[in-house]
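Shown here: the complex without one of its protein chains, the others still in place.
In order of appearance the chains are A and B, and numbering begins at 1 in each one.
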Amino acid sequence: MFFLELIAQSLVQGSIYALIALGLTLVYGLLRILHVAHASLFTLGAYVGVLTYNATGSLALTLLAAMLVSGLSGVAMFRLAYKPLLKQPPHVALIASIGLFIAAEECFRIAFGASGLSFTNTPLQGQVRIGSLQFKEAEIAVMLGAALILGVLAWLQSHTRVGIACQATVSDPQMAESFGITLNTVRDLNFLVGSALAGFAGVWVAVLNNLVEPTMGSVPSYKALAIIVLGGMGSVPGTLMAALVLGLVESFGTVYLGKVLDRNAIAFAFLIVVLMVRPQGLFAKK
Amino acid sequence: MHQRSSNLNTAQSLLLAAAFFGTSGAALADIKVGITVPSTGFAAADGKSALDGAKLAIAQANAKGGVKGEKIELVVYDDQASPKEAVPAATKLVEKDKVVAAIGGSYSGATRASASVFQAAQVPYAVAYAIHPDITKTGDFMFRVSAMGEVQGRAGAKLVNDLGKKKVALINIKNDFGQSLAAGFKEGAAKFGLTIVGEHEYSLQDRQFGALIANLKSQDPEVIYASGYFYTAGPLVNQLRAAGVTATIIGQEGYDSDKFMEIAGPASEGVLVTTSLDRDSSNPATKAFLADYKAAYNAGADMVAAATYTATQVVIDGLNKTGGKGGAALRDAMAAGTYDSPIGKLSFNDLHEVKKDIQVQIVKDKAFRRHSIISDPVLLAPPSKSSK
Partner (left out) sequence: MDYEISLLTTIGISIMFALSLNLITGFCGQISLGHAAFLGVGAYTSAMLTKAGLPFLLTIPASMALAGILGIIVGMASLRVRADFLAITTMGVVFLFIGLVRQQEWLGGEMGLSGFPDSGLGKTGFMLLTLLLAALTAAISLYIQKAWIGRVFSGIAEDEDTMRVLGIDVPSYKLAAFAIGTALAGAAGALYASHLKFIGPDSFSFVESITVLSMVVVGGIGSVVWVAIAAAVLSALPGWFQFIGDYKLLVYGGLLFVMMRFSPHGLAGMVKALSSKKGGAQ
């Protein structure tokens, strides 16, 4: 029973990680940039989510608003920050991204206050029993939502012109253009989708914790980096699996190894061990 | 010739300046009191409360004419609740701003770091709510107005006993705050014959406690003694109740903020906390503070604000007695005083720890109300110099 609960918790964590890491892997796969600032879109989604829900009471509207704002902000980040730096060595974009991330967190703090925001009436707090396990409705929702969205994305990537073109832009830009889709459109699309997902994840974390803080993106930012490395950078299915694996490792790790290492250390210890054994990542195709 | 005359001019101007400041200096120069708070970083919320509490005390003192007619100036430095930032902040206060006293409005780690700087410079440091034992052990210029971690922990154990329960699970936040509370609790638990069925830890940044809660459920405790701050305790308590855990939850002053109820929602009902601020207090100093704070900031005061206000009061009181001078005279004045503060009647022992009761508050209808008072001078005796 305890075991099952841990697995259930891992799935919830893993779903959230997957949603955040996906945007990161899309960007990396396309541009080879470590988009640290991605996590600030997660936080942005959470803030927009709380504000919208407190104002309207509609979860659907909230999710839409958060995804839209985050998605568009992501595209803006690309246009303003990364596009001009594409020809520079990778560390330039990395530091720029870090600077952007720090500045963003501070903007959140200055704009919304240091103590954070909460829902006046948190949605989906009811209990759901599945067998011997007890979940919050929100936990079920985030797992289902993640599965649905990621499933759709995976399907789109392999079955539509846009999707295949996206994949092609990495390996063969000319061919992508022949599909009638320009390089720039693909890039914008990648950022749009990835950032929207981060915003979506942000809303759910806000619902689960009932607390949105300016620094809530810090930990996800580097966890997501660890995940995309584990998953074999650029691979969507790989990232998904890695996210779930990390959820499992963290849950079981904190219970059994908690006295020796803390949660983050466990995650990174796992990463380092994996990389030493398989330097290309757990699920890389090559 | 040319060189000499310019030297003379410089010397003349210096003399003039010295005279100017010498005579009228006393009226012009403010009395500088420093404060270290986490204005940015993860503890920024508490930093704001602390600063607001201190500012209120200073404003009230200045309105009454300051210290012997001179206004008190509060020099604020942000230490981000990090020891790394605290040391330069404290150093600047001592060396650059030359403050006569300082107030510690930050967390334990940062305060410990600042403490050694102030002690070395012989600047009295009144610590508001950092509870680590080493702070006062740093030296005799250190003062603490809140109950230490160990003392609070013992009080927590007594509370469990008073409630008639025996099986306790501990959830400790992994920092010096959590560690000292846990140490005190375990000491008290031994005295009262409580059984600790499990001990769990979590990090400052954790907000999701799924695995921890699953583990805890399997231990079936009657009471959960959980340390943390409102931004960790809020989600924790919410998730505990959501997972079907019905055990009584006891927290400490880290929970002491209206934000806790906001975050935890209905799950916060019935949570007990050991703290220093009694919202239902009949003590005039407390009532006045709560009212003044609300009027000044349009927000309810929390323990951090009350403690920092008190620490500031202690400093101002001491300054009034020494006429604005610092150093050993100020230290002695502060040590000898008794204070009627928002967090109770205070007096210091020889280690400059306070001897006072612990308030127990319970969350009822989304507000902290009085539950009981733990008053046991023997149990709650803070360490003194001899027991070092």
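Quick note on the criterion: a contact is a pair of C-beta atoms (placed from the backbone, for glycine too) under 8 Å apart; a residue touches a chain by one contact, two chains touch by 3 or more.
Values in this document were obtained by computation on a predicted structure and should not be read as measured data.
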Any idea which of A:7, A:98, A:156 or A:183 touches the chain not displayed? A:98
Full-complex touch with the removed chain, picking from A:226, A:241 or A:282, is A:226
Contacts from chain A to the absent chain lie at residues 28, 32, 34, 81, 84-85, 88-96, 98-107, 110, 222, 225-226, 229, 233, 259-262, 264-269, 271-272, 275-276, 279, 281
With the missing chain put back, which residues of chain B would touch it? List them for me. 39-40, 76-78, 82-85, 87-88, 91-92, 94-96, 108-109, 112-113, 116, 132, 134, 174-176, 178-179
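We take it that only the chains that are shown with their structure count from here on.
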In their shared complex, chain A is touched by residues of chain B numbered 40-42, 44-45, 47-48, 174, 200-203, 205-208, 210-212, 214-215, 217-218, 231, 234-235, 238, 242-244, 257, 259, 262-265
Help me check something: in the complex, which residues belonging to chain A touch chain B? 1-2, 5-6, 8-10, 12-13, 106, 109, 113-116, 118, 122, 125, 127, 134, 136, 205, 208-211, 213-216, 218-219, 250-252, 254-255, 258-259, 262-264
